[in-house]
Structures are given as C-alpha cells and as structure tokens.
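Only a single protein chain was left out; the remaining protein chains are all shown in position.
For clarity, chains are labelled A, B and C in written order, and residue numbers in each chain start from 1.
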Amino acid sequence: MNSIHDLGGMHGFGAIEAERDEPPFHEPWEGRAGGILEVMTFPAGFTVDRFRYLRETLRPDLYLTQTYYEQWIYIAEQVLLESGMISPEELARGKARPPKRTDAMRAAAVWSFLHDRTHSGRDLDQKPRFAIGQRVLARSMQPAGHTRLPRYARGKIGSIVSHHGAHVLPDASAHGRGDMPQHLYSVRFAARALWGENAHPRDSVHLDLWESYLEPA
Amino acid sequence: MNGVHDMGGTHGHGPIAPEDEKHEPLWHAPWEARMLGITRGMTYPKGFNIDRFRHIRELMPPALYLARSYYDHWYAVCVAALLNGGLATREEIKSGHAAPGSARRNDAARGDQVWQSQKTQGIFTRELTTPPLFAIGQRVRARNINPTGHTRLPRYVRGKLGVVRIHHGGHVFPDTNAHMQGEAPQHLYTVAFSMRELWGADASARDETCVDLWESYLEPA
Amino acid sequence: MSQHSHDHDLAHHHDIHAELPSDPALRVKALESLLTEKGLVDPAAIDAWIEIYESKIGPRNGAKVVAKAWVDPAYKQRLLSDGSKAIGELDFLGRQGQHIVAVENTPEVHNLVVCTLCSCYPLSVLGLPPAWYKSAPYRSRAVIDPRGVLKEFGLELPEHVKIRVWDSTAEVRYLVLPERPAGTEHLSEEQLAALVTRDSMIGVGKVSAK
Partner (left out) sequence: MTRIAIPAYDGAVNAEVSVTESLSDHPHHHDHAHDHAGSEVPSDPALRTKALESLLIDKGLVDPAAIDAWVDAYESRIGPRRGAQIVARAWVDPQFKARLLQDATRAIEPFGFLGREGQHIVVLENTPTVHNLVVCTLCSCYPWGLLGLPPRWYKAAPYRARSVIDPRGVLAEFGVVLGDEVEVRVWDSTAEIRYLVLPERPAGTDGLSEAELAELVTRDAMIGVVKVEGPKGRKP
C-alpha cells in the first residue's frame, strides 16, 4: 500500500537525531513490548510480512508520532483482535475470560528460538527470468495490500546486481496467501534515474526486488 | 518538496465519509470562522503571497499536517508568517497579548474595505511575449524533479507521459514566487495523463487525470 | 539536493506548537486578541469575511451558472469556451478574476475535481469547500481510485463512461457542468438552479429531478 510508511525520498522530516551511547531500550516498557512481540503465541500462519503489514495500517499521523515499540504494541493488539485470540472487550477492559492456554513459549526456549528462526529462502524449480547485469524496469503497480516495492522505484529502470535465489513473496504472505516464492534480485538504480538530473552522477540505490516486481527494459 | 501534503495516490487515510451536503454546516466550530477571517484580513509580512502561504503550510511538521484539520493548518501558517516576518514574538503568540510597550500598527484592512478587496485580489495570469513551447495535442513528459522547495508538480505525475489539452497563457510560477524570488511567469498547460500511465496496467483503460503544469515542468516526448 | 533549502528559516516555527494549547478555539482566540492589540487585524474585517462566505458567496452562484447553461445553448457554448468570461456575465457579487474552466459531464464523460496538493476550489462559484474535499482521504484517492470514490458518494458509473479527474495544481479553477436530469423540460431556470447541488458541480454527484 502507498501509505505513510513508504518514506523513501520524502522531505519535511527535519534532521536525523542520533543519540550517543543509545541504550537498547529507553524505558523498561520498551523491552517488555519488544519481548511480547517476539515470544508471544501467534495465530497459526502468522508471518513477519503480516507483522509489517499491520504496522503499515497504523493511522498515518500516529505512524509518524508513535515510537517504534509503541507501534509494536499496536501490532500485537491487531494480531490478537483479528485472529479472535482476544476479544475487543477483553482488550478494552484488560481482563481475560477463560479458557487459559498452556502452550506459551518458555524462557528456556527463547535462545534456541532466536537461533532456529525460520527464514525466507525457498527452493524453486523455475529458472530465474533475469540475469546479472540485465536492465529491468520496476513495474508501476499500486497494490492496496502489502508490497516491498517502494513508490520511489516504480517505473524506474535499473540493472540486476545479484540474484539471491527464491524467497517468500511478502505480497502474498502478508495476506494469508501462502509463501508463493519467487526469485529475488538486488537491483541497482542510478540516483539520476530515481531523482532526476540534479542527483549526483556517481550515486546509486540498491533494492531487493522480487521477480514479479520487474519486467525487462 | 516531497512532503506529506503531496497526497495523490497515497493509501491509508480511510474512508472519505462526506457529510450530507444539505446538512453540512459551513463551520464545524465557531473558531473556524474566526480563523478564516483572520487569515483573510490580517496584515502579512511584506512580499507575502498565496504560494508562500501554501509552502508554509507544507512545511508544517508532517504528523501535525496529518492530524490537524484544515483551518488549524491556516492557524499554523499565520503563526509562522507572523513569527518569520517579525510581526509577533513567540511569547506574544503564547500569551495572546502584545508585549507591553510594543509597536501598534494602524494599517490593517478595515471591515468596510473587505468587500472591495475580495473582488479584486488574486489575479495570476500574466502577459508573456515568448510563444508557448507546446501545442495542444502534443505529447509531453512531466520531468522527474524533486525540488526541496515549493512546487506544484505532484510526485505521481513525474516521469509520466501525457497530452497537452489546454493552454492557459502565462501564469505566475509558484516555485519561485513561494520563495519570494519573483513571479517569473510561464506558460501554463492542462496535461491529460491516462490512468494506466499513472498507475500501471491494473488501472482503468478509459479514465484519465488532467493536471495543470507549468512549461518548465515539461519536456517534449 | 540538500534537505535544508533556503527556507529552513521557516522551520523554526515548528517547535512552538508543542507549547501552545491543543484546543484550537483557545489558540485562535489568543491569536485574534494579539493581532487586534497589535493593529494587525481589524475584528470588523474578520466579521466581514465571515459574512461574505455565510451569505454572499456559495454554491447558489454555481447553480445559477449551471441552470443558465441548461436553458441557453449559446450561453453554454460561451461557458465551455471561456468559463471566466461567461461567469462574469452573471455579475455575481463574489470574487472576480478567478480563472475558471467549466467541464461538461455527458453520458460518455464524467468529470471530477480535486486538489491533491492543498485544497484549491472554485470559491467564487461554490463558496467554501466542504470538509471532506480538504481531507486526506479525498485528496489521496480521487486521482488513483476515482470510481471507488464516486461509489462512496453513491454514484456507480457504467464501465463505458470515461472519467476525467482534474487535479487543480495551478490557479485555474474547475467547475463541473452536470448533466441536466430528464423530466425537467417544464422547469424554469430558477427552478432548475434549485436542483443543482454543490456536489454535482465538484463531480461527486449527479443532479436529480427530485
């Protein structure tokens, strides 16, 4: 979706405020929020792409004002509500109704969970459509759901820098349509192709793009 | 600038939820009327113009721009104009009162002048001696430019091919006027872009969007 | 392409908003008092502006233009070829000099007006824009999903109709000339004008005979 999360190339946000010796968490609740989103019980079929998509559905002004971990809490609430694991009444009142489940991840399992996390690479019989060095056009597409093709690259011509094998397609995985793996490529776009003749002639931006985002140029 | 004000084609803002035309009040709160009157009637810094007004609105912090309502944007612009023009101080804005001993002007537009002024203000056409570069029916491409200052070339048409539909003659150029660098008038055209060109193969084959674009936004295609 | 353009001096007003009351009614009241005290605004001028938009300039002006075009083919011709001049003939009390282009709806073409970048609107013929016209949902979607937008206004157009969206990026203002509804042959110009809605002149509605 072309929502406010698609920030690449936007103006008006001011200076980057880098903090010296930034702690992992600025408040204890940030750690709790982070932990909840990692180790809580998710509905069957939940994916990292669904997680990202839900973040994108946050109201645009709140997306810009809420901190990162506040957004995670929003995501947790959405997951629980949309899956029916928690009812709106339970969430609003903060009181659980039985039954209570007994299968939450235990502390002893956390370290190996971090280690054995499933990843997005998949085997695919189909041959890659594009070769390294080939010129490609990022398609002009405007899906209402989740996608990882930023607006600023759409309709622009780049060249394939590398092929990463096949990966789960976020556009499908975020909406319960399975993995639908596709070949994934790093594509280099000259800054001038993206931003016009005032951009620096030596600069470039690289994006990881799925095969269906691209067509031969 | 590529700010949040450049909303064409963005998602996530929810339903339009219009009020019924017959029942929608002119003002949703009394302060909205006062804010309109202030905006129209107040004294601005010298050289201030409508393009500058729009640009200052664009410079609002993005989250505020999205969260606040229309006349509240006007409030933000007026406050910024007063502060930047040295017509009021932060303390005065906060207190709502002039600092003791500060100057008082006597040249604000009077109530009895309003009717006449609203009839005459705001003419943006300018005579040009240079002939137009583009003809009606000609294919043109909107340039891919990303200025950090004010522009009226929306992001969603940049780099896209269109057809000139109307030639409007010379018009004040907002990109310079907003920065008080002069009116620098240019030929203005209405350019039609097909929805497929703007949004890709899934868009309607019949529909189009017409956008008013100044000559320097365009190149022959 | 530095982020900090020559206008970065404007940005210093940003941080003041956090120090001001959140209630706009309070802020606007304080601003009005301050401007009055400093002689930067005449409260009577504020009243006069409000009066103009409350009782002098509004969509009735546009409705008169539309009704006249419906009953007078020669006027309609002039309206479509030079909107500003044709509207000038009606001698409205309203603001002069707006550069107006009238676009005609037909059974084949439906026109829709928006301003994606701010909220430009044909004030002189329609008065103040409705809240939804200025809101993010309309501004963002009118250009990418006009059929979906029209559906939200209860207007479902057949596939064969061509939609033309007009994004008002300049000082040219667009007025939609809606189709005259069937069954209105016996009505007077004045009666016809009473049928014309503001929404139909923005292009989000059609005029109905009832």
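In the analysis below, a contact is a pair of C-beta atoms (placed from the backbone, for glycine too) under 8 Å apart; a residue touches a chain by one contact, two chains touch by 3 or more.
These numbers come from a predicted model, not from an experiment.
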{"item": "Residue of B:Arg34, B:Arg68, B:Arg152 or B:His171 touching the missing chain in the full complex", "value": "B:Arg68"}
{"item": "Touching residues on chain A - with respect to the absent chain", "value": "5-11, 13-19, 22, 24-29, 31-36, 38-41, 43, 45, 48, 50, 52-53, 55-57, 59, 61-62, 64-70, 73-74, 76-78, 80-83, 85-86, 88, 90-92, 94-96, 100-111, 114-115, 117, 119-121, 144-146, 148-150, 152, 162, 164, 167-168, 170, 175-177, 184, 186, 188, 191, 194-195, 199-200, 202-210"}
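As a working rule, only the chains that are shown with their structure count from here on.
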{"item": "Distance from chain C to chain B - Cα centre to Cα centre, in angstrom", "value": "14"}
{"item": "Centroid distance [mean C-alpha coordinates] between chain B and chain A, Å", "value": "34"}
{"item": "Junction residues of chain B, two or more chains touched", "value": "1, 9-11, 13-14, 59, 61, 64, 66, 146, 148, 198-199, 203"}
{"item": "Touching two or more other chains - residues of chain C", "value": "1, 3, 11, 14, 136, 144"}
{"item": "Residue numbers on chain B that touch chain A, as the complex places them", "value": "1-4, 9-14, 58-59, 61-64, 66-67, 143-146, 148, 155, 158-160, 198-203"}
{"item": "Parts of chain B lying in touch with chain C, wherever the complex brings them together", "value": "1, 5-11, 13-19, 21, 24, 26, 28-31, 33-38, 40-43, 50, 54-57, 59-61, 64, 66, 68-72, 75-76, 78-80, 82-84, 87-88, 90, 92-98, 102-115, 118-125, 146, 148-149, 152-154, 156, 166, 168, 171-172, 174, 179, 188, 190, 192, 198-199, 203-204, 206-214"}
{"item": "In the complex with chain B, residue positions of chain C that touch it", "value": "1-7, 9-14, 16-17, 19-20, 24-25, 27-35, 37-50, 52-54, 94-99, 101, 116-119, 127-128, 130-132, 134-141, 143-144, 146-147, 149, 152-153, 159-172, 197-199, 204-205"}
